[in-house]
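Missing here is one protein chain; the remaining ones are kept as they sit in the complex.
Chain naming follows the written order as A and B, and within any one chain the residues start at number 1.
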Amino acid sequence: MDKLLIPRGLQRTTFEKFLLWIIPWLALLAVGAYAIYLCLAEGLFHTNMDNRFAFGIWIFLDLTVIALGAGAFFTGFLLYILRRKELKAVINSAVVIGLICYSGAVLVLMVDVGQPLRAWFTFWHPNTHSMLTEVTFCLTCYLIVLLIEYVPIVLKNRQLRQIPKFLVFEFELHKLMPVFAGIGTFLSFFHQGSLGGLFGVLRGRPFAFREELGIWPSTFFLFVISAAAAGPSFVMLTTTLVEKITRKRLVKDEVYRFLGKVSGCMLIIYVLLKSIDTLIWINSTSPGNGFPAFEFYATQSFGTWILFTEIVVLGLIPALVLLSSRLRQNKRYLFGAGFLVCSGIMLNRFVMTIQTLALPTLPFDNFLTYAPSWEEVAAFAFVIAYGVILYSLTFRYSVIFPQERELGQTNGELSMREFAQSRSVFKQPKFVTRLIDTFSSTK
Amino acid sequence: MDTTVEKKYKFGMVINLDKCNGCGACAVACAIENNVPPAVQKMNKRNGLTWLTISTVSNNEQYPQSETVFVPMFCQQCEKETPCMTVCPQNAVDVDPTTGIVGQVPQRCLGCRYCMTACPYHARYFNWWDPEWTDGMKQQLNPDVAPRMRGVVEKCNFCHSRLHSAKDKAATLGNREINPADYIPACVESCPNKAITFGDLNDTTAPITSLASNSNSFRFLSRLGTEPKVYYHSKKHWVRAMAEKAQTRSRQADGIAEEEFHG
Partner (left out) sequence: MLKSITRRDLLKFTGGSIIGLMFSPLPWKLLDDSAIWTQNWSLTPKLAHGPITSVFTHCTLCPAGCAMKALCVSGMPFSLTGVPFHPLTHGSLCVRGLAGHHMAYHPLRIVHPHTFSGKSEESSMSAISLKRALDAIAGHMKSTTGTIAILDRQPNRAISELYRSFLQQTERGLYLTSPSREESTLDAIKEMVKPSPGPLGYDFENTSLIISFGAPLLDGWGTPGRMNAIRNSQRAKIVQIDCRYSRTALQSDQWIAIAPGTERLVALSIASVLEEEHFIAQRIRQSITNIRQFSSMIGQFSPEKTAARTGIQPSVLRMLTRELASVNSAIVLSGADPGGGPFDIETERTIAAINLLLGSVGKNGGIVSRKNIPGYQSEFTPIHWSNIPDHSIDTLIVDGADSGYAIPWRLIEQKLTNTSSMVVSLSPVLDQISVHSDYLLPSPAHLESLQDQVANIDAKTATFSLSIPLLKKNENTIDPVDVLRELSARLNVVLEIPTEEELLKNKVAQIHSGQRGILFTYSDGSSTSIRELSSADDLWTALTTGAIWIDDEIHQLPPRSVTMALSAEQPKDSKEEPLQMIASGWRGAVCASQISPILSKVFQETELRHVNGIVSINPETASQLGVTNDSPMTLSTKNGSAAVNVKIDTTVRPGIVDAAIGPNLNGTETPAHPVGNTLLNLCDVTNDGTWRITPAQILKV
């Protein structure tokens, strides 16, 4: 039905099948929208946040998706500034993912604050000492940059390309891409860092507080580097996920391996710096504030295993795997390590937000727990649903993966069975293969 | 031309924990003075609005040696690198240099709650609900203090409206400076045991100054270096030990011998 909108030479499922895919996500979107409505119209008491847990999963997940969405800027940086042409294959996908991540984060942020109508106050009465001012400015600017970078992808649509003005516009814009990539990198460096700085400057929270390098706490730099490590891994994982869902090959293997290598390099640097930072914190910063570091890990649920997991299990190990070119050849190790990297960054953000707030500061405080309410989960589900819908639409009606056409021609579209067998990372049980046979339709 | 410099006050408090009996008069007087609404059904210790909260702290001994102290906690009016002020993205926290009072501007507050994360004393409170009073109680609100709607942060400001009234009164009488007896925060006024002493820490003759520098007086989390202007006082060793677990950062700076914690 929408054949005319689908880019020439690319295979997409029928419109009916596409709707079947979209509808559950729309349902999730509706549920999320209702939760958001409740929070905005009635008050934030619908969440389980309270005066001690002023930040909850929204902030934690915001930080996570922004770190994971860093693939957008870092890929752009590598492609346009460092001229690594391999990444042309995934740059569009990274931009869309980045747009989803950032716009989703901003949306959730608007629900999280008590007075969203006053969001513009930060621009009108900015506080130059506050990290959050910096975050607000940079995020807003970067979102605009992402939107600008998204425009050419939209303009690649078959029908829109036919309008000469758009074609010209897209072409000119494309020539400016390095400029935008540069701006994007610059802005991202600052806001990724400032998000880390948000917690590093908290003198009142010795668990999070770090020494300064220049005017920024060390967490500023650690967040930038960890985001740069997570970004490529996330791009890698999302691309393979899209390949699985659409049952197509979209990028060449060498792109994956390159992304893995980049991720590994950034990660090893991060692990090194993080270890040094942690040692300084344990031996100097924290005791200097009167809080011996071991006190923070005295509670059962948040013992030293968290630190070990974050730095070694989800940091050092995947870094070493990704740095080994032999191991990178194996898809299982490559994607496995990528997953560990993203988990590690997620854990790091969790530690900086949730664990920081759970820990006592006053001598008679208790260690507190927090679990999100359904409204909080639903609001975030809204973002995921929105992201899937936006990505699906963009994928269907535009060219996100330039290598798709090429790979589609050489391999043809595989049957579901062949596809499942060739792409599976893990050995498939026989009954699964039989199930796929029974339900797959030939196209 | 009159070029006299405006007097700089440094308002602070000393709370005598030995006198505090945990009656809660201060907390209630504060809520009445500042139009803080009563709790709604789901409010509890963690999401209520208590500009002045009182914690019950135990010495953790066995019965019957177990003892309790009540610790009123509210904005400590940090003087150095005030944590909440430095982090507010839109300058909704205003530190008045002439009084040292850390003021909150609810009309500008975005409700991002970053200041609440920054405050180590948990002295800031967020309006998770819209305020609710019965119709009659709405007519009994203090006309000098604006009520806040949901979505903004609020906290103790040393009854700023009373400072304004004292200034107005001084102006009417033609005085440049306020009469200290005219500016008394609600909590100080209501305490039946007079456990709270309020005054100008810059005034060497005021009772608060000698009380604050008394050897049995201390501040919570003084090692964080925020220089709070609210002091606590107790003759009981276990109370002081509970509050000061290690060396104080500011004392270190002054070169005064540190008090070690044994226990």
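Basically, contacts are C-beta pairs under 8 Å (C-beta built on N, C-alpha and C of every residue); 3 or more make two chains touch, one makes a residue touch a chain.
The structure presented is a predicted model; accordingly, all values stated were derived computationally and were not measured.
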| item | value |
| --- | --- |
| Contact residue for the chain not shown (choose from B:Lys7, B:Lys138, B:Arg176 or B:Lys235) | B:Lys138 |
| From A:Ser93, A:Gln115, A:Ser218 or A:Ser263, residue that would touch the chain that is not displayed | A:Gln115 |
| Contact footprint on chain B, counting only the chain that is left out | 19, 21-25, 27-33, 36, 38-39, 41, 43-45, 48-50, 52-56, 58, 60-64, 66-68, 70, 107, 130-131, 133-143, 146-147, 149, 189-190, 192-194 |
| Where the unshown chain meets chain A, residue by residue | 115, 117-118, 120-121 |
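By our rule, only the chains that are shown with their structure count from here on.
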| item | value |
| --- | --- |
| Distance between chain centroids, defined by C-alpha means - chain A, chain B (Å) | 41 |
| Touching residues on chain B, where the partner in the complex is chain A | 42, 46-48, 55, 57, 71, 73, 81, 83, 85-92, 108-114, 116-122, 124-130, 150-153, 220-221, 223-226, 242-243, 245-249 |
| Complex contact set, residues of chain A against chain B | 43-45, 49-55, 112-115, 118-119, 121-122, 124-127, 129-133, 135-136, 198, 201-206, 287-290, 356-357, 361-365, 368 |
